[in-house]
Structures are given as structure tokens and as C-alpha cells.
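Take a look at the following structure, please.
Missing here is one protein chain; the remaining ones are kept as they sit in the complex.
Chain nomenclature is as follows: A and B, assigned in order of appearance, with residue numbering initiated at 1 for each chain independently.
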Amino acid sequence: MSFLRRAPLGGILLLSVMAVLMVGPILTVVVWAFAEKWRYPNLLPTVWGLKYWYVMLGRDTVINPIVTSIALTTVATSLAALICWPAAYAFARLRFPGRQVFLFSFVAAQAVPKFALFVSIAVVFLRLDLIGTFWGVVFVQMLSAMLVMIWIPAAAFRGIPPALEEAGFDLGASRLRVFLLITLPQAMPALAASYVLAYVGILFEVDSALLIGAPQITTMPLVLLSSASQVIVQEAAVLCVMIWVPCFAVLLLTRRFMSSKGIAQGFGA
Amino acid sequence: MTIAKPLASGAKAPGAFLEQAAGLALIAAPMALLITLILLPTVAMIWGTLQVPSDSGAQFGLGRYQAFFADAYSMANLRYTLFQTLASCATALTLSLGIALYLRFSEGRIATMIHALSLFPLFVPSVVISYALVRFLGPNGLLQLLLEQVGFTHYRTPYLTPVGPYIAFVWENLPLPVLVLGAGLSQVSDHAIEAARDLGAKAPRILVEILLPQVRRSLLIAFALIFLGVIGSFTVPYLLGPPAPEMLGVFMQRTLGNLRRPEEAQVQAVMLMLMASVVSGFYIATMLQSERGRR
Partner (left out) sequence: MLNVTQLTKIFGQTKAVSDATFEVGLGELICLLGPSGCGKSTLLRMIAGLTPADGGQIAIDGQDMTARQANRRPTAMVFQSHALWNHMSVAQNVSFGLRVQGLPKAVIADKVAAALTLVGLDGFAKRRPTELSGGQAQRVALARCLVVEPKVLLMDEPFSALDAHLRANLREELKSLQRRLQLTTIFVTHDQEEAMELADRIVVMHAGVIEQIGPPGELYLNPQTLTVARFIGQMNEATVTLCGGRADWLGQPVSIAAPDGLVTLLCRPEDMHPGSAGIPGRIARVIDLGPMLRVSVATAEGATLTWLCSRDVNPQPGAAIRLRATRLLAFHDGRRIGGRRIGTAQPLMELRQMESVTP
């Protein structure tokens, strides 16, 4: 396709358009977070400052949901890791009856629109009085993490040459020791990356928090949702920058450990 | 030295049994979660929607569904959801294909930057981009300001119109197909393309006859994933969309959370699943095919 190579102009055009459209919206939010006064038709804020940071950080109705969110997400992601990583190892390395069927059920679960699932769970939870409870939300959020926490670690475990584990076993270690001393450290970068990916996904999840958690459990993304339509624009902007930017930074760091091919394969490409 | 008899073909060494038991034990917890949170509630929900209240207690019937189909508002939401989903899918796929093709045949810093930009939405949660687009596309938003700088004063904001969510959906769903199609396109070797050009084929023909067939599977999987993601979406249409018609996600949340009518919400959920079932079934079939091929 040499005509593309001969036209770097086309590339620059594409790049500029994409830069504006992809980064523009986020940039707007970032600017708003540091604006004390920004009135139309000025292109930039007239007064810069951190006023609304202090406002948000001082508000209980903001801090409490943030704390709740972090607690929920940490518990949900860690629990998911605890039950999913050994399962990922089993899928990657062990042979047992029904392996294909079970693995396949995860794919099938991915094929159902998630909101419909949440509604069905919400109705069941209504009857079980689990709506608005901490653990109710945790279990539903674990669902969202499961796919990431099984696919990426399974690919990582599969990528470890069997000779590495066999050598340890041959030298006298028990299977558990081989897993702890050899397999886990080898897979750790990918495992950490999957943890971070799942963590950020759960942290910002709205659908399940709204259907299962409300009204007793308020999470940070719900605050974001409600303040998005508020008159004071800066509030939601500050929340975004305060919470999301660090997440984005960490995600970028872990991206090194996840190849694009791996992610694509996880979805069946 | 005794000569050991060979083990009977049906018997398994003790090590193999242990491996099987261990494997099943390790997957038990996530499978249990899957069954209790996905399988059972879904079955219960479908069952529940088939129970029609009547004087002699709940009876089996399609009454609830008939009510749904009879309700003009519900049907309008259904149609709107389907239309919005298909439109966003088509646009996202086309744009992603274009970007993926460009990236396949380009090198250098510009290509790398475009690649990074196209993957950027992977790291942005739904709620953040929805809000950001409100500020960007909304009245007196940054886009309007920029356009006015270059003299364009007739900006009509897509905020609170169907175009708003449409833009957000396309934005959100660019990276996945770029990734999936990129993987598929990279499997077509440069030699195969050069051979075609050598024989006189021009770009459109190369595209249609060589590239597209190779990425057919990737395209279909990407389509399935975007479709399934958009059709049940809540946050994007909630923040950016019109109050009516609503996408089914918003409709369901209002029915369940605000109106407190769980039975109706269940019917809506089943309708959503039915709408998605064609694509779901097809996605599962394709994955099954690839698993078989891999074995």
C-alpha cells in the first residue's frame, strides 16, 4: 500500500484529527478541574486554582463514597484473584474432566449483555435482602473481574516453559512448592497487570453499583454520575482527575506486561 | 527381577487421578460463582417472566410479553436500542478497520502515535468519557469554543440527542476492533500482498479479495463484542442521551430502581437478551470453532 507511505500528509491529518477527538474531551475535564472561573466564550479559564479540590476533599458526601469504593474494590479484586488465579493455573496446566466445557462456560458468560445479568441478580438479591449490602456488591463486582482474572493469568501460566517447573519437581520440590517458588514468580508480571486492570474496571463500575448497591451503598462513580449533571461543573471534573488520572498512570505502567496479542487472543481473535 | 505386567489400558496411574481431582477442586470456586450469580438468576428470571398473575394464582403464560409488545413506549425503546447499537457498531468497525489498515502498512513515529491514540479509550472508564463528552460536546463546551475560534457559529450540540451516545459509543469501541483486527491483519504477510500487486491488482481489489477474507473472523468477533457491550449500556445513554426514547439499559434501571417494578424490569431484561441472542449465539459458535481448531 505504497500510496499511504507516499502521503505522510494523510498520516499527519489522521493524527491531528484523532488527537483532537480522542484527547480533547479528557483534556476539557482536566482543564475544568483546575479552573475556578471559566465562562463562555473564553477559550481558557479566566481564573485558575485548586478551589474546588478543597471543596470536594472537605465534603463527607464525597470522601465517604471514595473510601467505600476503595474498600469494595480492594476486597472484590483480591477475592477474585484468590479464587481465579489457581483456577487459571488449573485451566492452563492440568488435565481434568470437563475442562473444555468449564472453560467454555466463561466464554458463554461473556456473551450475555451484562446489564440483563445485573437485573436478574438484582431481582434475586431483592428477595434475599442483599440489595444495598457491602457483600452483595462485592460478589457482583467479582463477576466483572473474573474474565480478566482467568484469561490473562491462564495465558501467562501457559507461557511458562514446562521444563522450568519440571526442573524444580525433579530436584525434589513438592508440587505446591514448585507453584509458589517457580510458577508464581514467573507469572507475576502478568498477574499484577491483570490485578490492576480488574481493579480499575471495578473501581469505576456504575451498573452493578447502581442496581445492587443503591441506596445504602454509594460508590465514587455514582457520585461522579450524579455530579455530572450538576451546575457546578468543576466538582465532577475534580473527582475525575483526582481518581482517574492516577489509575491511568498505573495502567500505562502495567501495559508493558500485557501484549496486545494476548488481550486480543483473550477475546478470541 | 520380577517383570511387571503392563497396566490395563483403562487404569490410570495414581498421579493422574490426583491431577484430575486437583484441577476440579481449583476451578470449583469461580465455577460456583458463575453458577450462582449467572446461571441460576438468569434461569430464575426467565422462569419468573413466564408467570402471569391471574385470579387463580400465577399461571404459565406469555402475558407479560404481550403487555410489553403492546406498550408503544417499550417498543419504541426497543427499536431505538437496536438502531443505536447497529449504527454505533457499523461506524466503530469501519473507522477501526481504516485505522487498522493504516497501521498495518505504515511505520514510524506517526503510526506509533496513532496506535497509542486508538488504544487510549481502553484506559478510560465509561463514566469518565461520558462526563468528558458532556463537557466537550455539550452547549458551550470545548468543541463549540474551538469551532467559534475558526468562525463556525452554528454549532448544535448533540448532547441530549441520539447523536450524543452514538459518538460516545464509537469513541469507546475503537480500541477493541483495532486490536482484534490488527492481530488478524498482521497474519497477512507482506509477501502475499506484494505478490498480488505484482500481478497487477490495485488497492481496492487487494482489500476486498485478500485482506478482508483473512480478517473476516476477527471482524465478526469484534462486531459481536461491540454489539454486546453497547446494547446493554447504561452510563453513556444516561448522561448523554435524550430522555425519550431510552435505551433499554436506562429503561431497565428506571423501572427497577425508580418505579420499583421488578417483574417488568425482568421482562425488559429478557427482551434485551433475546435481541442479543443472535449475536451471542454466533459469538459462542465462533469461539467453539476456534477451540476445536486449536486442539
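As a convention for this text, contacts are C-beta pairs under 8 Å (C-beta built on N, C-alpha and C of every residue); 3 or more make two chains touch, one makes a residue touch a chain.
Since we're looking at a predicted model, the values are computed, not measured.
Undergrad: Among A:9, A:101 or A:171, which residue is in contact with the omitted chain in the full complex?
TA: In the full complex, the listed residue that touches the missing chain is A:171.
Undergrad: Which of these, A:14, A:182, A:197 or A:210, touches the one chain of the complex that we don't see?
TA: Candidates A:14, A:182, A:197 or A:210; residue touching the omitted chain: A:182.
Undergrad: Can you name the residues of chain A that touch the chain not displayed here?
TA: On the chain A side, contact with the omitted chain comes from 161, 163-164, 166-174, 177, 181-182, 185-186, 188.
By definition in this document, only the chains that are shown with their structure count from here on.
Undergrad: What is the distance in Å between the mean C-alpha positions of chain A and chain B?
TA: 16
Undergrad: Spell out the residues on chain A that touch chain B in their complex, using ranges where they run on.
TA: Residue list for chain A touching chain B: 1, 3-5, 8, 11-12, 14-15, 18-29, 31-32, 40-43, 83-84, 86-87, 89-91, 94-100, 102, 104-117, 119-124, 126, 139-140, 142-143, 146, 150, 200-201, 203-207, 210-211, 214, 221, 224-225, 228-229, 233, 236-237, 240, 244, 247-248, 251-252, 260-261, 263-265, 267-269.
Undergrad: Would you pull the chain B residues touching chain A in the complex into a rising list?
TA: So the residues of chain B in touch with chain A come to 16, 19-24, 26-27, 29-31, 33-34, 37-38, 40-42, 44-45, 48, 99, 101-102, 104-106, 110-111, 113-114, 117-121, 123-137, 140-143, 145-146, 148-149, 171, 176, 179-180, 182-184, 193, 203, 206, 217-218, 221-222, 224-225, 228, 231-235, 238-239, 248-249, 252-253, 256-257, 262, 265-266, 268-270, 272-273, 276, 279-281, 283-284, 286-288, 290-291.
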